[in-house]
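A short worksheet on the structure shown next.
The complex is shown incomplete by one protein chain, all other protein chains being positioned as in the whole.
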Amino acid sequence: MIEVENLRVTFRLGKRQVEAVRGVSFDIEEGECLALVGESGSGKSVTARSLVGLAGPAARVEAGTFTVDGRDVRGFAARDWRRLRGRFAGLILQDALVSLDPLRTVGAEITEVLRTHGIGDRGDRPDRVRQLLTDVHVPEPGRRARQYPHQLSGGLRQRALIASAIAGGPRLLIADEPTTALDATVQAQILKLLAERRASGETLLLISHDLAVVSRLADRVLVMKDGRIVESGPTRTLLGGAGHAYTRELISAAGGRRRVTTTAPGEVVAEATALRKVYGDRTVVRDVGLTIRAGEIVGLVGESGSGKTTVAQLLFGLTEPTSGRVRFEGRDFSGVPERARRPIRRRLQLIAQDPLSAFDPRWTVRRIVGEALPRGADPQPILERVGLGADVLDRYPRQLSGGQRQRVAVARAIAPRPSLIICDEPVSALDVSVQAQVLDLLAQIRADDGTALLFISHDLGVIRDLADRVLVMHDGRVVEQGPVRAVFEHAGHEYTRALLSAVPTLEGAA
Amino acid sequence: MTVAMPRLTARRFALRPPRPPIAAATVVLGLALTAVAWPSLFAADPLAADPLHVLEAPSAAHWFGTDQLGRDVFDRVVHGARHSLSIGVAATVIAVGAGILLGLLAGLTHRAADEVLSRGFDALAAFPLVLLALLFIAIAGTGTVSLIVAIGIATLPHHARVVRAQTLVVRQAPYVTHAVAFGASRTRLVLRHVLPNVLGPIPVLAMIGLGEAVLIAAGLSFLGLGPQPPSPEWGAMLSEGRGYLHIAWWASVLPGCAVTATVISLTVIGRHLQNRFEGRHQ
Partner (left out) sequence: MIGAVARRAGSGLVVLWAAATAAYLALLAAPGDVVDSIIGDGADSPQIRAQIIAEWHLDRPAVVQYLDYLWRAAQGDLGRSYLLQRPVRDVIGDQLAPTVRLAVAAAVFGVVLALILAVVTRGRWARRVSSTAELVLVSTPPFLIGIVLLSVFSFRFGMFPVSGDRGWAALVLPAVTLGLPIAGVLTQVLRDGLDRALDEPFAVTARARGLTERSVLVRHGLRHSLLPAVSLLGWLFGALIGGSVIIEQVFGRPGLGQVTLQAVSGSDMPVVLAVVVLAAAAFVVVNTAADLAYLIIDPRLRRS
């Protein structure tokens, strides 16, 4: 169906040339599901988009062989590409909130495909749109077609986007991170829908950073790194005994690894009782209680909107609870003026999801870490502990890589020797291999310093690997809590079971 | 987890201003500043009339020609730089200074104070600039000082709004939250994080604002509300030359070009610095 040999894509950025794809060869056969896996910057998206001529205006695409549907597309003019797009291949992007035009109704977006390719006539297009929405299991298709993307839930939006991609009856579906922006339970539903499309005869090209996601669907996997394919093969073989070190790294990151560091929990560090937070007429946190002991890692799990971040803010003393109270190191931490919290502030630290915005852009690493240390102390030993060299000392945060930034954030958090660190999605913005390194680092710090961690995440896999105890939040309530093993193996609450079953796991990994 | 596609469209290189214009702008601005500091370096007496050479076209003797009184237009344009630019600079100093104070006041104090102040800025900023300046001149009378204050007041709301908005952004920035984690007091937060990050971009904004002030000053002088003849102010020169446009275009067009060249230079350099600044901080 598609044959590519020695594909190269170069971008011109001002005077610089950036090679995004450096000689990639592969083919896609009718009816199969091929997955393209790699981390950000690996060139996987650019490769996929080149297949429909959408690598971008600044891109130069070259290849030894490049045939799509039996035709040589090298030297294709814009109008030749347009005939392929939508008709032969449909494209599904990450988040439908921005991948569907926010100013137009869902129906108008789907109709556009039909009109562009002259499918049906004016009169029966509304019926076709309803039919397409039904095909992707959108309830009340007539009403939904008249709504705007922002009025739909994340899952429905993504379904609508898929409906618009299949409207032209394409034989190939290119799905670029189709589930990345979604919560785990919704992610599972969308993957099921994609599997269904494939069963009905469409060929699928799946692009993802997450091996676990693609392992459910793909027949074959191509692993990309730095613009090259480093490994390829049937999913089962690849997961069973991967040859390339990079693939093994990806597998172990996706498969998870328990970081065994059980220390006996000490005295109570922080304690929240009957926390409740109301914003306007919305109750975001309802009756949440939790206790964190010294040296303990407590996981707090929930999907977006479950109230877990608000709990973190309440514990940290950024907002006051509507009712209930927080105690930290035996003192009242809520309901007191900030002045009363200041003396023990340094004992409670924070690591946020986006380290870049967590640093003053005008400060160098030396000054950032220096702020956390006693006056005049040398920042170098603490940087060594998080695995950074002295060369980063005089750099600005924007000059660091994502992983380095998060290490600096960790260094800053451990420097004042806190008794508790609140980690709010600390690895969610990182590539999986870097994720694993930061998790190792956090486990090590707990083992060395006996610091307690409250680890907030939407990712059950991460919690399972790191936490001793876990609390599951849903709609502002803690619906389940207990030791990680107990919760993961014998979940009591149906919501926890739904979450757990939605976690992508590597199927067939050795 | 977000895996964003690199944005690789035309926008990247379109926003980067090409180098030659920046160099040219720097030269023009340098000349203008020299003319302000030391006009007699380039030019003779701007008031010396020569009744024998009235309204002569540009030539080797008179680069920009002569006006209706036989005064050399080039000399007048050079000396005019001092009038026009110092009005603009003084007005911008007033606008930026007061704008910073009021903007910080709105952004850092109580919510009620913010509400009152920012409503005021919004209404004033949306009101036609020229009309605000005219209202002030109507009350205070014409003259150079009145013109300066009028332009300062008219452009003040814009600067105050920028400072306030920036203050609110920085106050809520995660790095300020992190400073709280080290037990920083309110004063310390404001001094160490908020002020430097709010005031950093101000010089660049002031530069672009200066261009606008020079433009308005020339406009109001053209209307006869600024320095009075025979002062060689650029706008006033245009106004005088307007009557002889049908026989001597140079007496009005060339002083106008001086305004344009100065404003373009300020804008080009200001935008260039702004781009670099943003590039450094995002």
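Note that the chains take the letters A and B in the order they are written out, and that residue 1 is the start of every chain.
By our rule, contacts are C-beta pairs under 8 Å (C-beta built on N, C-alpha and C of every residue); 3 or more make two chains touch, one makes a residue touch a chain.
What you see is a predicted model, and the numbers here were worked out from it, not measured in a lab.
When the missing chain is restored to the complex, the residue among A:21, A:37 or A:113 that touches it is A:113.
Per the touch definition above, the residue from A:4, A:33, A:46 or A:100 contacting the chain not shown is A:100.
For chain B, the list of residues touching the undisplayed chain reads 5, 7, 9-11, 14, 18, 123, 126-131, 134-135, 137-142, 211, 215, 218-219, 222-225, 235, 238, 242, 245-246, 249, 252-253, 256-257, 259-260, 263-264, 267-268. Seen from chain A, the chain kept out of the figure touches residues 49, 52, 54, 78-79, 82-87, 89-91, 93-95, 98-104, 112-113, 116-117, 148, 150-151, 161, 164-165, 168.
To be clear about the criterion, only the chains that are shown with their structure count from here on.
Every residue of chain B that touches chain A in the complex is listed here, in rising order: 1-6, 8-10, 12-13, 16, 173-175, 177-183, 185, 193, 196-197, 200, 280-282. Within the complex, the chain A residues that touch chain B are 11, 13-14, 20, 40-41, 45, 49, 56-59, 94, 176-177, 180-181, 209, 316, 318, 338, 341-343, 345-346, 348-350, 352, 354, 357-362, 371-372, 398, 412, 416, 428-429.
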